[in-house]
Each structure stands twice: as structure tokens, then as C-alpha cells.
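Note that this complex is displayed minus one protein chain, with the remaining chains in position.
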Amino acid sequence: MGLFKMPPQIVRLVLLTIAIVGSYFVARAFLTPASFHQYGWFRGNALEELASYQPVFAGKKSCEECHDDQYQKLMKGAHKGLSCEGCHGPSQAHVDDPDDTAARPKKEPFSACVRCHEFNPSRPKWHHQIVSRTHYSGNKCTDCHVPHSPLDVP
Amino acid sequence: MTTEVTNIVVEVMPHFEGYVYPNESGQHPLWSVLIVLYPYITGLVAGAFIMASLVRVFKVRALEPVYRLSMLTALAFLLCAPLPLLFHLGHPERCYEVMMTPHLTSPMAIFGFVYAWYLMAVLLLELWFDFRRDLVAWSNVTSGFRGIIYRLFTLGVTDVSGPALRLDDKIGRTLSIVGIPSAFLLHGYVGFIFGSIKANPWWGSPLVPIIFILSAVVSGIALCVFNYMVLSWVRRRNTDMPCLDIMARFLFYALVVDAAVEGLDWIHRIYAAEEGFQIMKVMIREKLFYTLNLGQATMGTLLPLLLLGSLQLLRKRVPELIRRRMYFASSALILVGVLAMRWNVVIGGQLFSKSLRGVMAYKMEFSGMEGWFMGAVLLALPFTILTVFIKLFLSEKLPSAGHGEPTAARG
Partner (left out) sequence: MKEALSRRNLLGRLGAAAAGLMALPAARTAKAAVQKLFVSANAPNGYDPTKHKWVMAIDINRCIGCGLCAEACKKENHVPDEPNYFRTWVERYVITKPKPGSGEARGEVLVDSPDGGMHGFPEPPVPTDSILHSFFVPKLCNLCEHSPCVQACPVGATFDAPDGTVLIDPKYCIGCGFCIQACPYGCRFLSPVTHTAEKCTLCYHRITHGLNPACVEVCPTQARIFGDLKNAKPDDPITQFYQNNRVEALKPYLGTEPRVLYAGMDKEVR
């Protein structure tokens, strides 16, 4: 056999190479995640894991389930494009446990209105804007406007 | 302009000017001093190996006194090359994934394989074939811990007959020939990590890998000159002047080519004046004024070019002592200049926003993973390892039959 005519240093190196390359493949077989290459060059299980995070915002449909009256009112008015949670804040915790008073969304202050409606020259012209300093001397928007149906007068 | 220096030296509040994307407005550039050191150290490896292969492949006999020193330098620095990369990872414990599931479209994924190839198939193998005869001889005359190390490194092969040694030499030369493209691959790939990023006009250029290779060769040869002179000084030996002259000549040639290609890169950038050029002007004039204009261009390139170039013309008229000092000064200047070049590439590419509307400031801290101290430790480490290697494998107390080494100096 030709192998045994090879000089000893070469034989030793060949064995060493086989050992190193072999242990690489052994390591690779055990350290590559099982779902790798399921869809592509990544861990397929990552999709499920990323999909399993808990939402913080519940979505408008969840609000409708209990607050149907407010929902219907909103959807008839000029604010129908707004999300409940845009003004009232994230509500998944409230949906999960409606009795938990601490998780209940708060009444919205004045800032919720001016956040969108305060005049800013960068805002598009079609958008209704006011200068709050000169618009009204009182401090409550709701004196004159109904947020869920903004064109109505209270 | 001055803020650059103050930012490097003392802590100032991080700030940015103009508009930068919010995700870019953090305190540090994402890649900082560790990633500056990584291409620097890798470049020194590649360059030192090229220097050594001048003896082996191109038969420049005058360089034999530094052959083994260059090879050991390459090995010592190569062992440290992955450390900065490893330390800067967000999850160093997951680094094995680069070897297990390398994503082949990523220049970085190739790192593990190029590194393993270069370390094991090129450097260690060539060193083993070079030292085999000596290792067998030393393991017979030494005992204790040292003896165990030598015996371990022989891998149990004790055949040092004539034919076996001739085979060693032949294989060593072949490995050296394979090693040159491998060294280019190793460092060209490091350059490609930056050159492949099209999102960044400072980095994304096909010339970047080439510049990285050329500056690597320059810095590697400079490091060999530096190490050889320091070692001779420590051992109170005379430096081999013909060897030093030849090294300096190759250093000069490499520097000329490197400076020419870097100049070409800049001429191209200035002439093409593409979208990012306005922000690049700010970088050159303000953000990188000292490290680029002074560090990289003047100290690292022009001054050594003048020193080495004048010695090429006037070698015979300059006394040895002056020549030695000039060689030493130029090699030290080049080492600093190439470090400045890596800094300019890595940090410079992150000091402006990819919106091309603003620039960021960078303050370097003393402590911490990305600080001065860590950087200094990582730069000192390869020199420490090299000292151990020299004590083990270039010892003056042991008989040597290999290629020449500093002790065999002729001068």
C-alpha cells in the first residue's frame, strides 16, 4: 500500500488533518440548530418564536367587543379613521383582565387633541389645525367638541 | 479640528451636527477601537509572512537572518488577530455559529475558514517543517517543561535523515508559495468587509481591499525591521547591515506602490465627487484632520518615503549608525501611520451619517471594552507572545541548524 511508503511526518499530518476536519463535521452536526434551513439560511423556529411575543396594543376590534356604543359613534363621525388606542393608550392588559382597574386606559387630557391639531407649518394643508393659544380661553376641548364625533356640538 | 484631538484625549460630551438618523446618534460608533486593531493586526500578519516568503520563494538570501523571526512574528500576531473581533461581539459565546452555519454571501462568514486555513494549513505547517529538525535536536538536549514542549511539537516524528529533511524543505517552499496568495486572501478579505459596504461611501470601493493588502505588506515589513532591530538591541548583537539594507529597500518599494494606489483612490474620489463627497470634505478638513493628514499622509507615508528614498540613493555615503537610526525611525513611523490609516477607515466611516446630512463626534474612553486600556493590552499581547516564542524557538543557548537567525549575524 502506497500509504505506508509515505514519510512519517506526512502520515502524521494526514492523520492530524483527518482528526481536525472530522471533529469539525462532528461539531457541525451537533451544533447546527435542527430547524436550520427549513425555509432558508436561518433557524425556522425563529419565525414561531418571533410570532409568540405578546402584543401590547389590542387593536380596534377588541375594543368593539365591549364598547360597541362608543365604537359605533366613532365610526359614524369624522374620526372614524382613528384607532381607540391612539388616544387612549395601549389596552391589551385591559382586554386580558377587564376588571383590573390599574390596567384600565385613562381619560385622555387636552394634549391628545393638540398633538394632532395644533398648528404646525409642516403639517399638510388639508388637516384641521388650530392655534390653541388664541383658539379658546377655556382649558377643555370637550367644552365645545365631542372627540368621538368631532363635528357634533355637546 | 481641535475637537478631534480633544475627543481622543479627554472626555467631551458626545454630540452631532446636522441631521443624523436617530439610530446613529448614540455615544459611540458601533465599531470602535477593537475593530481598528483587527485589520491592523491582521495586516501585520500578512505583511510579515510576505517578508518571510521573500527568503523562501524569491530566494533573497540576504534576508535569511530575519526569516524565522518574521515567521514567528506572523504567528504571534495571527494568534491575537481574532481576539478584538471576539471581544467586540454582543454575544461572544455564540461565535462558533460563524463556523457552523456560515452565510456564504457575507464577507465576515469567511473569516473562520480563511483564518483556520491560514493558521493551520499555512503558518503552523510551514513553521513545523522549518523547525522539525531543530525540534528533534532540542528535545534530545533539553529536559523539564521546555523538553516536553519541544517533544510535543515534534508530533512524535523523529526522522531527521537526509531524504526526510530534503522533503521538509521542498514542502516548506511549496507551502510558502501557497502562503502568498493565502496572505493576500486573508487581508484582502478584511478589506472586503469594508469595501463591500455599499451603504457607506467612505468604505464601499473596490480599491479598499487592494489598499488594505498593500498597506498590510508595508506595515508587516516595517514590523519585521522594527522587531529585528529591537531584538538585536536587547541581545546586544550587531544588526546584519546587508540584511537591513535589503529589508529597507523592499519596504521602500512596497511603500511606493502603496502610496501610489492610495493616491489613486483619493484622486478618483475627488474627481468623481459622487453623492457623499460633500460630507467627505468635512471629514478630511475637520473630523479626521490630524489622523488623516498628519498621521497617515505625512508621518506614515511622506516622511518614510523621503527617509527610505534618500537612503536608496545615498546608501554608501551615509554611515551605518545613521542608516540604522533612519531605518528604525521610518519603520516606527510606518507602523504608526498604518495604525492611523486603519483608524481613519474604521472610525472615519462611522463619523458621518448615512443620510449624508450630518457628522457625529467620537470620544474614546480610557477603561471599558472599547477604551484606550483594552486597545493597549491587545496591541501588547502579540509582542508578549512573540517574546515567549523567541525564548522558545530562537534561543541563543540552543544549537540551530535551520535558516539563519539573528545570532548568526555576519556584521
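Order of writing sets the chain letters: A and B. Residues in each chain are counted from 1.
The criterion applied here is as follows: contacts are C-beta pairs under 8 Å (C-beta built on N, C-alpha and C of every residue); 3 or more make two chains touch, one makes a residue touch a chain.
Predicted model, so just to flag it, every value in this text is computed and none were measured.
Contact between chain A and the absent chain runs through residues 3-4, 8, 11, 15, 18-19, 22, 25-26, 29-30, 33-36, 39-43, 45-57, 59-60, 79, 81-83, 85-86, 90, 115-116, 120-124, 127.
The omitted chain makes contact with chain B at the following residues, 19-26, 30-31, 85, 88-92, 94-95, 97-98, 100-103, 105-109, 111, 156, 193, 196-200, 349-350, 353-357.
The definition used in the following text is that only the chains that are shown with their structure count from here on.
Across the complex, chain B is touched by residues 7-10, 12-13, 16, 20, 24, 27-28, 31-33, 36, 41 of chain A. Within the complex, the chain B residues that touch chain A are 96-97, 99-101, 103, 120, 125, 129, 132, 155-157, 159, 163-164, 167-168.
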